[in-house]
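The complex appears here minus one protein chain, its other protein chains still in place.
Letters A and B mark the chains as written, and numbering starts fresh at 1 in each.
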Amino acid sequence: MFKEFLARLFGAEPSGKTAKDRLKLVLLSDHISLAPEVVEALKTDLLEVIGRYVEIDTSHVVVDFEHRDREIALTANVPILSMRDRPLPPPLPPIVPRANGVATAPAFELDEPAAPLAETSPPSAEAAPPAGEAAPVEAPAETCAPSETPAEAPLAGDEPIAAADSPAAGAPAAEPVAEVPVAVTAEPVVPQAVTPAPANGKRSRRRRRKGAPPPASMPKLSDAAKA
Amino acid sequence: MSGRRIVVTSGKGGVGKTTTTANLGAALARRGARVALVDADIGLRNLDLVLGVEKRIVFDLVEVVEGRCQLRQALIRDKRFEQLWILPASQTREKEAVGEAQMTALIAELAESVDYVLVDSPAGIEHGFRSAVAGATEALVVTTPEVSAVRDADRVIGKLAERRMPVRLIVNRIRPDMIRSGDMMTVEDVCEILSAELAGIVPDDEAVIDGTNRGEPVVLGGATRLAAIYERIARRLEGEVVPFSRLDEPGFFSRLLGAWR
Partner (left out) sequence: MHELASEVPAEAPVAKVRGRSIVVTSGKGGVGKTTTTANVGAALAARGARVVLIDADVGLRNLDIVLGLESRVRYHVLDVLEEKIGIEDALVRDKRTENLYLLAAAQSREKEEVETAKMRALVEALRDRFDYVLIDSPAGIESGFKNAVVGADEAIVVCMPEVSSVRDADRVVGLLPNSMRPQLIVNRLRPGLVRKQKMLSVEDVNAILHLPLLGVLTDDESVIKAANRGEALSLDPASSIGSIYRDIAARIAGDEAAPKASAEPAPAGVFAKLGALFGRKR
C-alpha cells in the first residue's frame, strides 16, 4: 500500500482509472469482433467513398482494426490506381415504392431540366429518392441525384460501370437500388450541355488516363444486383 | 396471472449469483411474495448449500424434467420464510440433461404457482447458461468492479440483448475503501461501461462467507446492513423507486475495515 501511495505521489495513475480505460478499449475490440456484418458494411461504405475520388485496386485492399495500447484505430491500406478528374456522385438513395407502386419525385428542386431523362427509358423517371414511408432524403447540393444522367454524362461513355458502382456499393440493403442504375447506364448517354464538360474529343482523352485499367476492374453492376 | 421469471446470471464465476439468488429470494419472500428458487447449475449445485437445505434433497431438477417425479415432490420448502421453495440441481448429471425447451416448460409451470421464479444460472455462456436463460423473461446480471467480471458481464448482456431480454445490473462485492483510494472502479464506471439499469449495489462483507458456511442467507439476520440492501433490491424489483444508500459513510467503512483485519 505504501508503494501505491508513493506511486500516486509521483503522478502514477490510480489503478481503478487504468482499469476503466483498458476495459473500454477491450470491450470496443470485443464488440468489433462480435459484429462482423457491421464491419463488412463499414468497409464496403468506406471503399465506396474512397472510390469516388480515386480509382482503387479493390482486390488488394486491407481494412482492419488495430488495438493499440491507448486506442483502437481503423486502418485502411488502399492501393490507388489513378485519380479521378472529378469525384463521382454519391449513390442514389434506395427507391422505396409506395403502396400504389409508384415512387414519387424528389423533395428538392432540380438544377437542370429533366429533358435527357425523358429520352432515356421510363424507369429513370422513377430514379427518385424514396417516397412515402421513408424519410425525405437530403441530396448533397453538388450532385442532383435524379439528374444523375446529366451529371454522370462526362463519364458515361468511358466508365459506365462507375456510375453503377456507386449506388450498389453504398447500399447494403440493395434491392431497390439495383433498379436505379439500370436505366441510367442502359446506353452511354450523349452528354447535353448540362455540365461544364469539354467537347467530346477532349473529354475522351481526359477520361482515359495512361495505364488506367479498364473499367471492368470496378465492381460490376451485375455483382451489385446479385448482392 | 403467472409469476415473474428472472434469471440471475453473470458470465464470470464467483461474483455472487447464488448468493444474490438466495438472498434476494429470501428478501422477496420476507415481503410476502411466493418465491421459487431454481438451481440451474447442474453438476455443480450450490444453491442448496447456501440455503442450508442440502440434507433435505430428495429429488432434483433433472428428475423432474425426466418425469421421474412431480415438480412438487422435488421442491423443498424453506420454513424459515413464509413462502419460499427451492428446486435443487442434480449433482451427478451433466448440463446436457436439460435442454432449453424443457427448462422453459418447467419454469413456466413453476411460475403458475408463485409470484417470482428466480433461476440461478451457472457461470459461463455455454449450454447450462442457455438453458437457464431460456426459462426466463427478465435477467439480473451480477458483476463486481473488476476487469474480468465487467468484461464477462458485457458479453452476457450482449447475449441477453440478442434475446431481447430486459437486463438489470447488480454490482456486488464493492470495497468502498478501495474505491475511495482509486484502486477499484466505481459503480458509476461499471454502469457507464455496461450501460444497464442498476438494481443494486452490494458491499463485500464477510457475513456472506459466514452465512454460506452455516447455510443461512444473510437476510435471516434481520436488521443487518446486507439484509437492508437486499430488501431494497427486492423493492426495486417490485417497481419501487428506491435511492441507493451511501456506502461510503464513515461508520460503514470502519466496520468493514474492522471486519477485514
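The rule is simple: contacts are C-beta pairs under 8 Å (C-beta built on N, C-alpha and C of every residue); 3 or more make two chains touch, one makes a residue touch a chain.
Everything numeric in this text was worked out from a predicted model, so none of it was measured.
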Open item on the list: I'd like to know which visible chains would be in contact with the absent chain if the whole complex were considered.
Closed with: A, B
Task: Touch criterion as defined above, residue of B:71, B:108 or B:178 at the omitted chain - done: B:178
TODO: For the chain that's not shown, point to the residue among B:147, B:165, B:228 or B:242 touching it.
DONE: B:147
Task: From B:50, B:133 or B:201, residue that would touch the chain that is not displayed - done: B:50
- [ ] Since one chain isn't shown, list which residues of subunit B touch it in the complete complex.
- [x] 11-15, 18, 43-44, 46, 49-50, 91, 94-95, 122-128, 146-149, 151-152, 155, 175, 178, 183-185, 206, 209-210, 212-213, 260-261
TODO: Kindly note down the residues of subunit A that lie in touch with the hidden chain.
DONE: 1-4, 15-16, 18-19, 22, 25-26, 29-30, 33-34, 36, 67-69
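Here, only the chains that are shown with their structure count from here on.
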Open item on the list: Distance between subunit A and subunit B based on Cα centroids, please, to the nearest Å.
Closed with: 49
Open item on the list: Give the list of subunit B residues in touch with subunit A in this complex.
Closed with: 146-147, 150-151, 154-155, 158, 178-179, 181-186, 189, 193
Task: Touch list for subunit A against partner subunit B, complex - done: 4, 8, 14-17, 19-20, 22-24, 26-27, 30-31, 34
